[in-house]
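Below are the structure tokens for one structure; questions will follow.
With one protein chain withheld, the remaining protein chains of the complex are depicted in position.
Think of it as A and B in the order they're written, each chain with its own count starting at 1.
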Amino acid sequence: MAFTLDQIAVALGARLEGDGSLRIARAAEPAEAGADALALAMKPAYAEGLAQGAAQAAILWDGADWRALGLRAALFVPRPRYAMAGLTRLMDPGPEIAPGIHPSAVIDPSAEIGEGAAIGPLVVIGPRAVIGPRARIAPHGFIAEDARIGADALIQAGVRIGARVQIGDRVILQPGAVIGADGFSFVTPEKSAVENVRQSLGDAGAAEAQGWTRIHSLGAVTIGDDVEIGANACIDRGTIRDTVVGSGSKLDNLVHVGHNVQIGRDCLFCGQVGIAGSVRIGDRVVLAGQVGVNDNIFIGDDVIAGGATKIFTNAPKGRVLLGYPAMRMETHVESYKALRRLPRLFAQVAELQKAVSKRSASD
Amino acid sequence: MAFTLDQIAVALGARLEGDGSLRIARAAEPAEAGADALALAMKPAYAEGLAQGAAQAAILWDGADWRALGLRAALFVPRPRYAMAGLTRLMDPGPEIAPGIHPSAVIDPSAEIGEGAAIGPLVVIGPRAVIGPRARIAPHGFIAEDARIGADALIQAGVRIGARVQIGDRVILQPGAVIGADGFSFVTPEKSAVENVRQSLGDAGAAEAQGWTRIHSLGAVTIGDDVEIGANACIDRGTIRDTVVGSGSKLDNLVHVGHNVQIGRDCLFCGQVGIAGSVRIGDRVVLAGQVGVNDNIFIGDDVIAGGATKIFTNAPKGRVLLGYPAMRMETHVESYKALRRLPRLFAQVAELQKAVSKRSASD
Partner (left out) sequence: MAFTLDQIAVALGARLEGDGSLRIARAAEPAEAGADALALAMKPAYAEGLAQGAAQAAILWDGADWRALGLRAALFVPRPRYAMAGLTRLMDPGPEIAPGIHPSAVIDPSAEIGEGAAIGPLVVIGPRAVIGPRARIAPHGFIAEDARIGADALIQAGVRIGARVQIGDRVILQPGAVIGADGFSFVTPEKSAVENVRQSLGDAGAAEAQGWTRIHSLGAVTIGDDVEIGANACIDRGTIRDTVVGSGSKLDNLVHVGHNVQIGRDCLFCGQVGIAGSVRIGDRVVLAGQVGVNDNIFIGDDVIAGGATKIFTNAPKGRVLLGYPAMRMETHVESYKALRRLPRLFAQVAELQKAVSKRSASD
């Protein structure tokens, strides 16, 4: 794939200066850019890199003098990070999955395959599954009975989609994602030690030794449109109703979403986030990597949690959280500064005690 | 599948009032229940939902007046959560895997497939593997050489079972689980910086730059009966003897169990728990989501650890833990209350210092 700089300018809504007929085959960091690459030099710090590389064109920072930098053309964009979205979309060749159904795929005769879909080698599609038009399924994918995949979905290699799962349009599932495993839900015949601890915050009581009986998952998973799910991430089925991921939400690699969880729209959950069962999460919630959310709680719209925050209780709309256990971010920053100075505080208090008791003695 | 309410009452050991001949096709939340659904309304809070839905029958809270709620019949159970186990088991259709061996499966001629087993499309079974009677293996499963799967096991899609692994009866493995990857065990020719740090708690010493040499895993994994392992969870082989998961234990999605770990019976490990190598864990241990356990330690029977607890040292029988590092749950709750008030404490001590030193000056 190659584009003229003119085409790229139009695609990005960028301002072009210089020779728009230059042909661009790839994007590159300034120092590694060849003559056919568009160098990404959105900050003055990249000027040196441009001199090391061989780029003839670049996306530059506001006010840069492209001629002085030895370039034949330059693009200027109002929000560089946003321009990256347009540029990389334009240049992404996407996975090679031949159109039609690969002869090695195993497709149940009752499944419906949409027009223009591409089904790769060794894919398995179960009874009555419905694959939307132009959906692409990479090798070793498995779509179980009665599942439904939307239009233009991209299901990468080795994804497992369970029975009766519903997936929206333009969804992207990265390799190894599991949508619709059974929920992790067990119960003891009598009240268990865990139930006692939850009530007493610490006392396991005198619960008898008991085995676990399984609560089966009768619900499935419903995933909206424009959702992305990361590699080897897992979203469990609901017990009675479906587990839900709202449209526009993005979940990263190795994220775990328990049974019955309801996730709103346009959320962003980074790598290894874990959401326990029956949590309700609003819209536009952002959870950084390794955040954990306790079961059965509520996270309001627009909540943001920093890296590895462990959320044990409800978080109201707009709250910004950090820490284990989660606190308001400002509180956490203050508390942890204090924690580091704690040994000194102990010394000071010991000093004070001495001073005060000496005085008492001398009174 | 449909059942009469009479049948359901018998299966659950529930008390039936009203018309036991009603036909029930599914379970549902009260507000979403159609006329063929059994509404789950185990608390008075669900009364409103019943009015919104169209259920004719429900499981109700003790003392509820089903006629007044507009129902034609009701079930009453002593422990509602436990009743869910029976009800969902009854109504779970299970995965559709046709009996017999799918023609696309690749089965070594020396493997033994038990009577009534169901082997799905594109499954691979290696030399001398033994599959128990009525075991079901979903698409893309891989059972390596000399592995042994018990009777009535359910191996979901894309599970990988390594060589010589032993799996008990009625075990359920969720999609993508890996049983029997190699242990993560490396050694340097000379003492390493990590060994120095472990001894000194902080000083890496003057260890030389060295590469890592692999310790291979000669052991396998032994999994008891009635165990469940979650989606994309990983259980590593042992170095010399097997890694062991005792009967009745349940491990959730993305759980990691290192080499040589010994897990007792009836344990419950929630999502993303990580157990480092050579840990010994007793019976009925419950670890909430994202708990971590340091290598080479011992966790006694009936230990319970709250969400994301990080356990660095041995935990005696019955201990209830929380926090990073793990403390008794009561201690953790107190300490963290104190942590939030720390900035105020600093201010108070500064105040005291001023008061005491002023007095000293005025003495």
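Assume contacts are C-beta pairs under 8 Å (C-beta built on N, C-alpha and C of every residue); 3 or more make two chains touch, one makes a residue touch a chain.
What you see is a predicted model, and the numbers here were worked out from it, not measured in a lab.
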Hidden-chain contact residue, picked from the options A:53, A:126, A:176 or A:238: A:176
Which residue of B:124, B:229 or B:322 touches the chain not shown here: B:124
Touching the absent chain when the full complex is considered, from A:158, A:180 or A:219: A:158
Residues from chain A at the interface with the omitted partner, ascending: 26-29, 32, 40, 79, 81-82, 84-85, 88-89, 91-93, 95-96, 102, 104, 120-122, 138-140, 156-158, 172, 174-176, 226, 228, 230-232, 248, 250, 252-254, 266, 268, 270-272, 283-284, 286, 288-290, 302, 304, 307-308, 318, 320, 323-324, 328-330, 333, 336, 339-340, 342-343, 345-346, 349, 352-353, 356, 359-360
Touching residues on chain B - with respect to the absent chain: 106, 122, 124, 126-127, 140, 142, 144-145, 158, 160, 162-163, 176, 178, 181-182, 184, 186-190, 193-194, 197, 201-204, 209-218, 232, 234, 236, 239-241, 254, 256, 258, 272, 274, 276, 290, 292, 294, 310, 312, 324-325, 327, 331, 334-335, 338-339, 341-342, 345, 348-349, 352, 355-356, 359
